[in-house]
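A single protein chain has been removed from this complex, and every other one stays in its place.
Going in written order, the chains are labelled A and B, and every chain counts its residues from 1.
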Amino acid sequence: MTWSLAFDLLGVFCFAISGSLLAVTRGYDIVGSVVLGSLTGLGGGVLRDLVLGITPTAFDQPVYMIPPLVAAALVFFLAPEVQRFPRTLLVFDAAGLGLFCTAGTIKALQHGMNPAAAALLGFTTAIGGGLLRDVCANRNPKLFDPRDIYALPALFGAAAMTALWHWGAASVLTQALVAVVVFAIRVLSLRLHWRVPLAAGERTRPASA
Amino acid sequence: MTWSLAFDLLGVFCFAISGSLLAVTRGYDIVGSVVLGSLTGLGGGVLRDLVLGITPTAFDQPVYMIPPLVAAALVFFLAPEVQRFPRTLLVFDAAGLGLFCTAGTIKALQHGMNPAAAALLGFTTAIGGGLLRDVCANRNPKLFDPRDIYALPALFGAAAMTALWHWGAASVLTQALVAVVVFAIRVLSLRLHWRVPLAAGERTRPASA
Partner (left out) sequence: MTWSLAFDLLGVFCFAISGSLLAVTRGYDIVGSVVLGSLTGLGGGVLRDLVLGITPTAFDQPVYMIPPLVAAALVFFLAPEVQRFPRTLLVFDAAGLGLFCTAGTIKALQHGMNPAAAALLGFTTAIGGGLLRDVCANRNPKLFDPRDIYALPALFGAAAMTALWHWGAASVLTQALVAVVVFAIRVLSLRLHWRVPLAAGERTRPASA
């Protein structure tokens, strides 16, 4: 197994955990947990591969179905313990974000995309699964929550990976480093409530954001 | 017209009926009924064909636009009668589920997909339209409703069709048989409230599932 496959499967696993944890919160059954976890873990990569014009890896390599199954099983047995830490979903989501924004960007560059498009596709890969998860579970996407930052670390990771590739410095090590930085920024923003200005400059923050 | 086209159009029609019935419930107008019915009837197949890397049949063969138009017209004229049977939407949805999980799997196998991926794609075809319907109508997807089983019969149908294909026993007859079994399981689960364990093993079922 190559490093890039390992990183990709780890990203699928992290997002799948976040999907299965949301399934618990919403009172879904174990099958719904597998399905929502799969949607979350595989959705971003499927979208990425459709844009690249290749067969989505999730439908090409059966190994991609394993992480969502493991994730749903883990959540099934450990949910009561995990529930005591309400941010668990977001921490796994943040890990997936870091792994996917870097992996998606590299795959796009490997397929000959121009740098701007590769960064955009890496970003799309990273936010796609979580957006699909929240939309299908009929809740406001975390992507748009103004109480912390979500898109920005993923954008940074995709841009940094593009720059590293351009400088000939893209490797397993630099990918892991960027993924960790993205993860750290996202988790710190959750804890410290880092914010960026609202969409409407001078308006006051609405009560029901 | 081949049997496989007939089955496919029947599946589109059944899902389109479910979409148009939801449009009635939500108070949409007749155009919204056609659009939501089309999304429901054609959405799963479009997704399947995009993954297969071929032109979606809905955009290739104009005949696919007829079932949603007929469905919306039928619902328009018969809605008051149909409304007396509140489960009608789900019964048509179940018929579409049976037809699409088998048809989608066969098409994937015909295009050379490996068995696991073919079953996954057949499953995706079957649940795709209904998920799109519920998400676009901004309601909790039936797919995730823990009060009966939805994904499981579709998964069973996709797996059974894959096994039949592997054994050289895939035919119009066996496809129809599997579709009927999937339909029957789904409808019985609605009536008898068959359930599977919740996503979180030991937790109690939330009141507002």
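Following the convention adopted for this analysis, a contact is a pair of C-beta atoms (placed from the backbone, for glycine too) under 8 Å apart; a residue touches a chain by one contact, two chains touch by 3 or more.
Treat the numbers as computed from the prediction; the structure is a model and nothing was measured.
In the complete assembly, the contact with the undisplayed chain comes from B:G27, out of B:G27, B:G112 or B:G168.
Checked against the full complex, the one of B:P56, B:P115 or B:G201 touching the unshown chain is B:P56. Set against the missing chain, the residues A:A58, A:L131, A:L164 or A:A179 yield one that touches it, A:L131. Against the chain not displayed here, subunit A makes contact via residues 50-51, 53, 113-114, 116-117, 120-121, 127, 131, 135, 138-141, 143-144, 146, 149, 151-152, 155, 195-203, 205-206, 208-209.
Seen across the whole complex, the unshown chain contacts subunit B at 20, 23-24, 26-36, 46, 50, 53, 55-56, 58-60, 62, 65, 72, 75-77, 79-80, 83, 135-138.
The rule is short, and it goes like this: only the chains that are shown with their structure count from here on.
Subunit A maps onto subunit B through a rotation of 120 degrees [Cα fit, steps of 5, range 0 to 180].
If you average the Cα atoms of subunit A and of subunit B, the two centres end up 28 Å apart.
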